[in-house]
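A single protein chain has been omitted from the complex, and every remaining protein chain is retained in its original position.
Let's turn to chain A:
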Amino acid sequence: MAESSDSVSEPLPISLVAGRYLLFDINVVTYLRRTHHICGTLIGSIPQIPQQNVFLGLPVELMPEEARLLVEKEAAYIVDDFAWHKERFNTFKGADRADYLESLRSEGFKARRAAEATSQNKKKNALAKQAVRKSREEALEGAAMKDPTDGGEAESPFDYDRPDSPAPSTVSISTNKPYAVTPTATYSTSSLPANPAQQPNPDTTSSYHLFAHLHSKDYFVMPGLRFGCDYNVYPGDPLRFHSHFAAVSYEWDEEIPMMDLIGGGRLGTRVKKAFLIGGKDLESKAQDGDRVRTFSIEWGGM
């Protein structure tokens, strides 16, 4: 993670895979979160332990609303991975291909260097700890009577999580080889469309108006499944704040049963939120703004 999210430049590609909007680059993810208040949802699990779903990683899936908002702000564009793969993979030859392979190689070297630096650090720390322990033992017992390799190594915590080191000869051969990098797309970033504006906007439901309205007021808008609403609305980054609203979008004329308002208001108040309803005002004569009308509902306490 040496390069920060400053290294990304707009417009950013969003991969469309099987109808889902995905981001594979951690720099892009942090950049969108910091600059555009777009968080998305981490959906990547560990291949061998897919049932572990508490801590998920890349890729990040964006709601269609998030993807559309970014496209409309011209901060991003959609790449249909399947179509682009079919179009480009067979013609991926010559200098382009060589460049791409070279970029994979350099990524692999980078990963290798990072891994080696980490293991070097580990080794250094372990040796330092061992030295401290040994000197303490010597101080306690006076003259050291033990074999130094015996006590030190058996207690090292790093013996448990690592298999035995390979023989020295194999290590010296493999140092020159890059780590294998699994690319997330079958095309190189340099071959992405030159004119991204031609892509159609992502399809969204009518709740997009409410989403865009809340987003324009600097709220962080997350999926609302947890509270049975369309959106969970945070006043700042969800890692730092509790959400303020459970928001549900309605059409201007859509009938809202009273029970839904009472249920939403009661649930929202119980979890220290307000129940927010809103939608596009079809009769507003205002020329400026997005003409979204909202109401906040809380329990009256009586």
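Rule of thumb we're sticking to: contacts are C-beta pairs under 8 Å (C-beta built on N, C-alpha and C of every residue); 3 or more make two chains touch, one makes a residue touch a chain; residues count from 1.
Following the convention adopted for this analysis, contacts and distances are computed from a predicted model.
Per the UniProt record, the chain missing from the shown structure is "tRNA-intron endonuclease sen15", taken from the list "General transcription and DNA repair factor IIH", "tRNA-intron endonuclease sen15", "Retinal outer segment membrane protein 1b" or "Dolichol-phosphate mannosyltransferase subunit 3". Of the candidate positions A:G19, A:G94 or A:P257, contact with the unshown chain belongs to A:P257.
Think of the hidden chain as still there; on chain A it touches residues 214, 217, 235, 244-245, 250-259, 261-262, 265, 268-269, 272-274, 276-279, 281-283, 293-302.
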